[in-house]
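With one protein chain removed, the remaining protein chains of the complex are shown where they sit.
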Amino acid sequence: MLQTLQETAMRLSTLDRDVVAIAWLSLRVSLSAVAIGLVLGIPIGAILAVTAFPGRAALVGLLNAFMGLPPVIVGLVLYLVLSRSGPFGSLGLLFTPIAMVAAQAVLATPLVAALTRQVVADAEAHLGEQLRSLGLSAPRRALALIHDTRFSLVTAALAAFGRAISEIGAVLVVGGNIDGHTRTMTTAISLETQKGDLSLALALGLVLIGIVVAVNAVAALLRGHAARAYG
Amino acid sequence: MPSLHCENLGLRLNGTTILDGLDAVIPPAGVTALIGPNGAGKSATLRVIDGLIPPTSGRMRIIADGPVRRAFVFQRPALVRASALANVALGLVPLKLPRTEREARSHAALARVGLAHRARDPATRFSGGEQQRLALARAWAVEPDLLLADEPTANLDPAATELVEGLIADMAARGTKVVLVSHNLGQVMRLAADVLVLARGKAVEHGPARAILTSPQRPETRAYLSGELPWTSFAAAS
Partner (left out) sequence: MDLLRRRLLARGFAATLGLVGALGSAPSLRAEPASIVVASTTSTEQSGLFKHLLPAFEAKSGIAVKVVALGTGQALDAARRGDADVVLVHDRPAEDKFLAEGFATQRRDVMYNDFVLVGPKADPAGVKGSDVVAAFTELAGAKAPFVSRGDRSGTHSAELRTWKDAGIDLAAVRGDWYRDVGQGMGPALNAASALNAYILADRGTWLAFKNRGELAILVEGDKRLFNPYGVMLVNPAKHPSVKVKEGQAFIDWLVSPEGQGAIAGYRIGGEQLFFPSAAH
């Protein structure tokens, strides 16, 4: 154990350009997936929070359950859809970063939607009556509440990012862990573990944790700054 | 201006009777005050008039020449985490005005409540009095036919109360029908032309403000008015 840690420290100091490229790909894929998850998930969650219709409770329950969607299942379904023999095979997207973005977006969207619904529903309890009495339409009320809760929604974005960057099941299946093309931090860590190179795997793991901590720190700084400037 | 016909309104929420066959015709001009003890159904009546809550039974009819533009001012102002200007402008969205017109009207409304210099400041940082003035600016900007105000000065100091009362009187003078819920009988005397007394979800007495406040006819009204605290302190009286 101690020896592995010493080796890990040494490996960290000599991480090469490959690792930087892998980390950069992981970051881009997961941030893109989160961006898609936010664009889709925030409106879905907010609309669910401000409207009432038959079956809404069931839909919310389903959404909450989908927060725990197993990545490997998402990967498998997307694999079958994107495979050359599948319905979207002609797009040639299997084993590309775009397929990985799509898989992680599928994971991120219900998470963002469910957290947004919760946050916006809390704000709705306080502001909903006023917004309805102003005669605003449901989409317009949703937009006002999204604006009102924008600092809290940063947390939803961070949760989605954490889920996306740390998952391996989906990216491994639809990305194929191709060296230099679709190898991410998690698939690289898994590969090095399989090769028995535990110190390199651990060094990569520390880099991944560093990325997650850095992204969270940047978000916290921005959020704090914005909240101070704009109550 | 709209006249408001409350026809045998009934409202039950979670098994509790809130309104129990409320009948009243609220005249189309001036300020009408709704008074009565806590739990009488005053706030619920305002919400039924506004359409926020549909009555369980009976009918709410608003009779007017054209569409009735409404505004609601709550006891606790509900403001979005955005600038004062954006909060006022939000109320003008359903009017579908051109952007320049909407901003001009928002600025004018802020100026009317004395907050012009704070247009760009975050509304949620305002003091309680400023927030309620902002809520009234939002109502003012809409130029409503009907203003529903639910204890708008309950949390305010005397100076802020005076400002808010001035705004309400102004709007009434401009032709807005105002329905005001208040426990402040001095305020009712200053603002209201007529008073509707509610008790246990029913309308028990309706008439000119001075007549009701000085010579109430119904025991419910007398009981409510006699509960008002004396001007002198308890210590001085004993």
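Labels A and B are assigned to the chains in the order they are written; within every chain, residues are numbered from 1.
As a working rule, contacts are C-beta pairs under 8 Å (C-beta built on N, C-alpha and C of every residue); 3 or more make two chains touch, one makes a residue touch a chain.
Since the model is a prediction, treat every value here as computed from it, not as a measurement.
Residue in contact with the omitted chain (choice from A:Ala9, A:Leu62 or A:Ile178): A:Ile178. Note on the undisplayed chain: of the listed residues A:Leu111, A:Leu127 or A:Ala144, the one touching it is A:Ala144. Here the missing chain is touched by one residue of A:Ala35, A:Leu59, A:Ala159 or A:Leu206, and it is A:Ala35. In the full complex, chain A touches the hidden chain at residues 21, 24-25, 28-29, 31-32, 35, 38-39, 83-86, 89-90, 92, 94-98, 101, 140, 143-144, 146-147, 150, 176-182, 191, 193-198.
The rule we apply is simple: only the chains that are shown with their structure count from here on.
Put simply, the C-alpha centre of chain A and that of chain B have 46 angstrom between them.
If you check the complex, the residues on chain A that touch chain B are 126-127, 129-137, 140, 144-145, 147-151, 230-231.
Residue ranges of chain B in contact with chain A, taken from their complex: 47, 50, 52, 70-72, 74, 78-82, 90-91, 93-94, 122-125, 138, 148.
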